[in-house]
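A short write-up of the structure that comes next.
A single protein chain has been removed from this complex, and every other one stays in its place.
Right, chain A next:
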């Protein structure tokens, strides 16, 4: 480690404590015992000095003391190949796993009580552990959805060419150590003060024509892309960029980035707590689409070493100067994405329906309507969805299955070997269930009166599209997760805005009369209905949906004439919107999501 002392330490002597004498050895042992107890309390993992293992625990320093993976890597790697390093958020300990025992013992003997990398330059205290905290090893193959890294996209000659297009001032900052990366813009300037581009003020110099070979190459690989904006970033070792999302309203998708001169690890983070380090090699092309572009932040941690995958385990990769060319297309108009939490366009749009009004809207235009139409509803509902039946039938004997929003109990009593309980808001629909002999109770899907973790399966079919804002839709999902046991699964169906996703859904097919002119309804023709300051369009039955929030009429015919009409409130879902809501929660994993005849559907499992 002496040859690459990137920590700024002056000499090896200063970094190490002197060899302890007999008396202070006892003191050290006492301190270590104390630390071991703290580790066990913090992580539940016992550690000792008497039973050497491959797992070396740094007992008195971790992320909460400012110790970084980089420093740990640098301190331990010279003793042998490392399998993994486990840094625990908010904890004052960490775990270093060696490939073999002899190396672990070697490191222990040389470093314990001597190497001063703990807080305030104190020496670190070590231990051995039999087990490790339950965190998954970093898998560099796992990437955020929509992200692609194409290695060797350009040759070394092309790398030279691109580098020659921009001259960065090496002396900027005086002593040659700049605090921040340097940036140059082409086409449009990205203004960090407004976090956007001034779309009306293009720069004199556009994207250099020398880059054109890239677009031809992309085209030959099936991607038609021509950027009108380029940002060039110049990073010295130790420099980074904070986690950020490229402003939704500023740029279209995809975002493209070519990496020059040095490899790097980019950190992608999702709001549900997921963190995926992605290895981006020199001369590669990174393409960010969909979720990775809109719903994950990306950034570069300022440090001089990256922990990267190697054939044997992990290794440290020293950073060199890196230049990135990021190519983007300026977006015209507002962003229409479904990834709302990082979307500036969404934040500017009209506020969501407030909880107070949402509750009233649901009460009048959902609950009351189902009470009124319960009998007719019972006669006219479609056949059960085959995938819902399969889900219910897949439940093992003795399972407890909860049907949230069970309606007339269409999916109850199907699997004779499970105990199924149904619940619904509607008294009249539940009466129908009782007639069939099912176990039911009245409740709202926003607060399900069941104990935590009792259900092996939950189904919620055509229910949460009746909730009038996103907070309530999330709340209903959090209730499903709460009642599930770990390992239990839930299935949700909601109406899709796109009724024509694969082929005509049965809902549209029924519109025989209007089949030829699917798009003959324009927004001007629409009839609107106002409820307590909320004005929403009334949908024309058997047509494509033009809006996400709307009233859908339920019409009754009595002896040939229309006798009554009821307006039901619906929030119809965009593609991926249901996934987006479920992924908000970090204790579930999506098993599958699909489209079935006008519905978006998702199966997820509770994992912790």
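In this text, contacts are C-beta pairs under 8 Å (C-beta built on N, C-alpha and C of every residue); 3 or more make two chains touch, one makes a residue touch a chain; residues count from 1.
Basically, contacts and distances are computed from a predicted model.
Would you kindly match the missing chain to its UniProt protein name, picking from "Ribosomal RNA-processing protein 44", "Terpenoid cyclases/Protein prenyltransferase", "Multifunctional methyltransferase subunit TRM112-like protein" or "Dolichol-phosphate mannosyltransferase"?
"Multifunctional methyltransferase subunit TRM112-like protein"
Among A:99, A:143, A:184 or A:542, which one is in touch with the chain left out?
A:542
Among A:32, A:47, A:67 or A:421, which one is in touch with the chain left out?
A:421
Touch as defined at the start, partner being the missing chain; which of A:119, A:315 or A:364 qualifies?
Checking each option in A:119, A:315 or A:364, the one touching the absent chain turns out to be A:364.
Residues of chain A in contact with the chain that isn't shown?
Within chain A, the residues that touch the unshown chain are 359, 364-365, 368-369, 372, 375-376, 379-380, 396-400, 417, 419, 421, 423, 425, 427, 430-432, 434-444, 446-451, 454, 510-514, 527, 529, 540-542, 553-558, 562-567.
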